[in-house]
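Our next item is chain A:
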Amino acid sequence: MSVSFALLGLLENGPRHGYDLKRTYDDTFGRDRSLHYGQVYSTMARLLKNGLVEVESEPGDGPDRKRYAITHAGITDVAEWIGRPEKPEPYLQSTLYTKVVLALLTGRDANEVLDAQRAEHLRLMRELTRRKNDGDLADELICDHALFHLEADLRWLELTAARLDRLAARVRP
Partner candidate 1 sequence: MTGRSLRRWIFELGLGARMSVAGGRAGWARLALIAAGTGVGVALLLCLAILPSALEASGARETARTEAIDSEREIARGDGTMLIGIATTTFGDDSIHGRMLQPEGSRPPVPPGVATLPKPGEMLVSPALQRLIERNPVLAQRWDARIVGTIGDEGLTGPADLAFYLGTDTLDEETGFRIDAFGHRSEDAGVDPFMVLLTAVGMVVLLTPVVVFMASAVRFGGEARDRRLAALRLVGSDAAMTRRIAAGETLAGAVLGLLVGAVLAVGAVLLAHRYGTGALSFFLADMRPVPVLVALIAVGVPAVAILVTLSAMRRVVVEPLGVVRLSHTVRRRLWWRLIMPVGGILLLWPLTGGLGDSPGSGTIEFQAATGVALLLIGLALLLPWLVDAVVHRLGGGGVAWELAVRRLQLDSGTAVRAVSGIAVSVAGVIAIQGLVSGIETQISSPGASSSAQSWHQILPKTELPVTTWTGALRETPGIQNVETVRLARATREGVETIVRIGGCKALVTYAVLPACTDGDAFTVNVASTGVFDIAGGGQWTAPASTRDVTAIDQLVDYGPMLLITPAAAADKFPPGETRYTVTLDRSRPDALEQLRNAAARLDPQALVIDPDNTAVADVLRTMRQSLLIGTIAMLALIGASLVINMAEQMRERRRVMAVLVAFGTRRRTLSGSVLLQAAVPVLLGMTLAIGFGSGLAALLMAAVEAPITVDWFGIGTTSGMAALVVLGTTAAALPTLLRLTRPGNLRSE
Partner candidate 2 sequence: MTDQPLLVADSLRLNFGETKALDDASLHIWPGEIVALMGPSGSGKSTLLHCLAGILQPESGRVSYDGRDLTAMSDSERSALRRGEFGFVFQFGQLVPELTCVENVALPLRLSGAGRREAHRTATDWLERLEVGDVGAKRPGQVSGGQGQRVAVARALVSRPRVVFADEPTGALDSLNGELVMKLFIAAARDTGAAVVLVTHEARVAAYSDREAVVRDGRVREQEYAR
């Protein structure tokens, strides 16, 4: 799910070839999981079908020469996705990271991403805290497990927020 928004978001800064797109994705988000070409093309095909991207053909032949560009509908979709906090759950790292980097790349306010996410996390944490304090020991242990994980996420968020300037300098060419 987040891969298609990531690819879409990368197109916001200008049209790219499929190969170029894979390279940029791998550089920015890939780390230990680089994309297959096939994944890029199948995603692009789906986005094309949904009208979120369009193809600019260039003289030459072969699939490599296809250049993809984002449509207005695509931009709206990316904005909506970035601004929407994720449902708080453990191991959100990759998606949140993608959102923050994309926000920076596309000139949106990354702090807002973090604030929205924090608000969402805290909402859940409040509920867990309430349940914990009203419940028995089993509830307490279960809730605490979730709370500590959520807290870890939030801490990472705070850390990221504190490092946004450095991150921006790195991801923005």
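Keep in mind how these were chosen: all candidates are chains of the complex that A comes from, given by their letters.
Definition applied: a contact is a pair of C-beta atoms (placed from the backbone, for glycine too) under 8 Å apart; a residue touches a chain by one contact, two chains touch by 3 or more; residues count from 1.
Here the structure is a predicted model, which means the values were calculated and not measured.
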In-complex contact of chain A, chosen from 1 or 2: 2
Residues of chain A touching candidate 2 in the complex: 111, 115, 118-119, 121-122, 125-126, 128-129, 133, 147-148, 150-151, 154-155, 158, 161-162
